[in-house]
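The complex appears here minus one protein chain, its other protein chains still in place.
Let's look at subunit A:
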Amino acid sequence: MLEIRGLDAFYGDFQALFGVDLSLQPGQTLALIGANGAGKSSFLHAICGMTQARGSVRLGDTDLAALPAVGRAAAGVALSPEGRRMFLSLSVRENLLMGANVRRRGPWTLDRVTGLFPILGEFADRPAGLLSGGQQQMVAIGRALMANPALLLLDEVSLGLAPVVAQEVHAALAMLRDQSEMITIMVEQDVNRAIAAGDRFLCLLEGRAALTGPCAGADLDAIGRAYFGEDDT
């Protein structure tokens, strides 16, 4: 399971997160929501070791906070980053294979990823930079899955994608749910879609946890108030 206590994150002198707590069971998906600049990406970066952080982050028996980014990757943390960040001089296949660098055992192989996203099999030898935004998003997700992660971090799943493409990506992600022990944290702009895709949600506001709870039967009005910070009547 994933156990986060009092997580602070910093960019130089700027503090982006203030004491966020979170606890997730194996197989659960967290919908991470919040306005622009609320700290969603900072939260993911603090977990995977891309930014300075303070606080406790435990994944299973591993104390992630004590490890550098390379060690966290080996411990099973994988990120599909905001903006997709393709390796531009690598082909689609080579981008996916980068995910397998950490050599973790598990079900995800090149064949399974191209089974999930058939278009990637078709375009395997193209430079990743030539793909459309939606296809690049699939590469980014597939690349993270290739690491056979215990904790999958998905930043901005459908940002900048055409609605029909976003739907396609979410359909693929829905197939991942419930069939693995993998913990997923998903950042998604579309709150309704995020709530539909998650088991639990966490709403951030200015770097602090504003509201958290189960997605089933979530009170959208309360989420709206937490999202915009209008809760202090």
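Just so it is clear, contacts are C-beta pairs under 8 Å (C-beta built on N, C-alpha and C of every residue); 3 or more make two chains touch, one makes a residue touch a chain; residues count from 1.
Note that in this section contacts and distances are computed from a predicted model.
Selecting from "Electron transfer flavoprotein subunit beta", "Amino acid/amide ABC transporter membrane protein 1, HAAT family", "Ferrous iron transport protein B" or "Na(+)/H(+) antiporter subunit D", the unshown chain of this assembly corresponds to "Amino acid/amide ABC transporter membrane protein 1, HAAT family" (UniProt protein name). Contact with the chain not shown here comes from a single listed residue; of A:94, A:190 or A:206, that residue is A:94. Within the full complex, the residue among A:31, A:46 or A:79 touching the omitted chain is A:79. Touch with the chain omitted from the figure is made, among A:34, A:49 or A:134, by A:49.
In the full complex, the hidden chain is touched by subunit A at residues 48-50, 68-70, 72-74, 77-79, 81, 85, 87-90, 94, 97-99, 101-103, 143, 147.
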